[in-house]
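Only one protein chain is missing; all other protein chains are in place.
Then we have chain A:
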Amino acid sequence: MSAMAEERRQKHCSVVLPTESMKAMAESVGVGQLQEDSCVALSEEVSYRIKEIAQDALKFMHHGKRRKLTTSDIDNALKLKNVEPLYGFQSQEFIPFRFASGGGRELHFYEEKEVDLSDIINTPLPRVPLDVSLKAHWLSIEGMQPAIPENPPPATKEQQKVESTEPLKVVKPGQEEEGTIQGKGQGTTTPDGKGKEKGLIRLKPRSTHELSVEQQLYYKEITEACVGSCEAKRAEALQSIATDPGLYQMLPRFSTFISEGVRVNVVQNNLALLIYLMRMVKALMDNPTLYLEKYLHELIPAVVTCIVSKQLCLRPDVDNHWALRDFAARLMAQSCKTFSTTTNNIQSRITKTFTKSWLDDKTQWTTRYGCIAGLAELGPDVIKTLIIPRLAIEGARIKAVMEGPVISNIDKIGAEHVQSLLLKHCASVIAKLRSPPDNVEQYRTEYGYLGPMLCSHVMKARTQAALQAQQVNRTTLTITQPRLRATAAQANRRPRTPSIIKVPSSLTLMSPRPGTPSQPSPPATKYIVMATSAGAASTQQVILVITLSSSQSASPVTSTVPSATSTLQPLVKLEPGSGPGLTASRPLQKYIVVSLPSSASSSLETKSSVLPTSISSSSLDGGMKLERSESPGASTQSPH
């Protein structure tokens, strides 16, 4: 018996409707003062009956062959009990579950609007829904599931992964890819290791992946578009590669196409085509349904070629082959991140390859650039351990080219690029390694020729980080009609924000006077908005406190609060009084931004007034409370 099951059981033993609900319901039907005892008795009885009805309703759901309990199931369950079913439970739109509290009581309710019948009668009839129809397709043909649009993609990413990592696992037809035949005859009697000694291991025979005519056409179209001249078509094709769920069977073709393409085009120095092919690799990697592990033996050499090849274009002095190297290096880093395991050791093997050719004195500047770019993309740790120790040596080499006698223009360009590459990648790492006072001389002694330049880059990096941190703090608050929905614009723009601020539930209205929602003049309210955003440099906690007086004059610049607060039923919690640090008696506008440093380097900033730390913690508590109050509303959303 699992502990979890026990826990669950404990729970359903004790769930009883709160007596307050009984009171509220009694009031709603006109029974004023209900005794506490009666409330308890009622709530127990009602809870029992509701459970009983829910259990019966589940029966109807099961027999209706559904996973979702519907209102009609409840109606049918009521009918079983000889109770009149509830009427009018159809609604076109979603009815939100509202929450309100005031005067020490909390209420969850649905907003029930009065509906004018004539409105309903006069509205034009909705479109007639499509009629039920039958469609037949082959789910399986003699044990094989054909790859047609009606069937799900033949292999999910997990299955592909299992297949590539545990190829000996017994594969059942239907789960395996099309084209493989059960190799019963070829089975050998090796034990499986999982106690399946009895069964023969079905070795998957080598087989050609046969593509259907449609797939062949698709493949042709896509590959042509990817390397063709029309950029719009190419974008479409890449989009298709990156999103289409059914490409699994075409993967071997694509990977061969790419590897062959790179081979040919490197020889011909066709930069444009190489770029197109790398973009295909990127698209394949982006496709969430594909698992490329099996094809890395073709893809990695192609990508590495594009990083380190001596020559990638016809005119190395003019063409920007550096961008291709950067791009391919990023791809390499990404595949290392995704596929490197202790068994295939991709990352260490790649690192070794790069380092080896970098260390070689005869290596050309182009290859040198590629190696460094490839290493640098693997992350700050690699930069720290492999690149930074060699900065001095590399600096000397660059110096030799830059300041020595001009041998060739190409070398010079190469050296320049290597230099800027090193500066770009190392600066941010060094900025973190060293503590602030940046001394040019120190840098020179430590890093040699590149020292002074590094120093200025590091300083620039530091100021930039600080700037960014400030920008992160600037959170805009927009509140839109009619549901008081505030969204932090800044939070929306950043893809990596951990939580997007969602109002109503995470918004607190704090009133100085304990008022009820029905009060005509709304009290001054304070919104506390909290957002955690992971900036590039550090993680900041942003707390925004806005106080609104009842007259709309004092609203802060960054927020647009409609006058709706007075007319709308607030969806938000009204808390009488406020936190200990916030003076409730002042209905003045306050706009405080507190940034809580996650690392020691950033400092506490306040904009309008200095806040003692206790405030920030108390408002943090408020935020936590809000988080919790959000859950009942969410969990009791009506079944549609």
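FYI, a contact is a pair of C-beta atoms (placed from the backbone, for glycine too) under 8 Å apart; a residue touches a chain by one contact, two chains touch by 3 or more; residues count from 1.
The rule we apply is simple: contacts and distances are computed from a predicted model.
A.B. asks: Can you match the unshown chain of the complex to its UniProt protein name from these: "Trafficking protein particle complex subunit 5", "Transcription initiation factor TFIID subunit 5", "beta-fructofuranosidase" or "Protein YIPF"?
C.D. replies: "Transcription initiation factor TFIID subunit 5"
A.B. asks: Tell me which residue among A:Ala24, A:Leu80, A:Leu273 or A:Met459 touches the hidden chain in the full complex.
C.D. replies: A:Leu80
A.B. asks: Out of A:Ser133, A:Ser229, A:Thr342 or A:Thr463, which touches the unshown chain?
C.D. replies: Answering carefully, the residue with contact to the hidden chain is A:Ser133.
A.B. asks: Which residue among A:Ser21, A:Ser38 or A:Asn151 touches the omitted chain?
C.D. replies: The single option touching the absent chain is A:Asn151.
A.B. asks: May I ask which residue of A:Ile141, A:Val213, A:Ala232 or A:Val318 touches the chain that does not appear here?
C.D. replies: A:Ile141
A.B. asks: Name every residue on chain A in touch with the hidden partner chain.
C.D. replies: 1-2, 5-6, 9-10, 12-14, 44-45, 47-48, 51-52, 55, 59-60, 62-68, 70, 72, 76, 80, 82, 129-143, 145, 150-152, 170, 172-175, 182, 184, 196, 198-199
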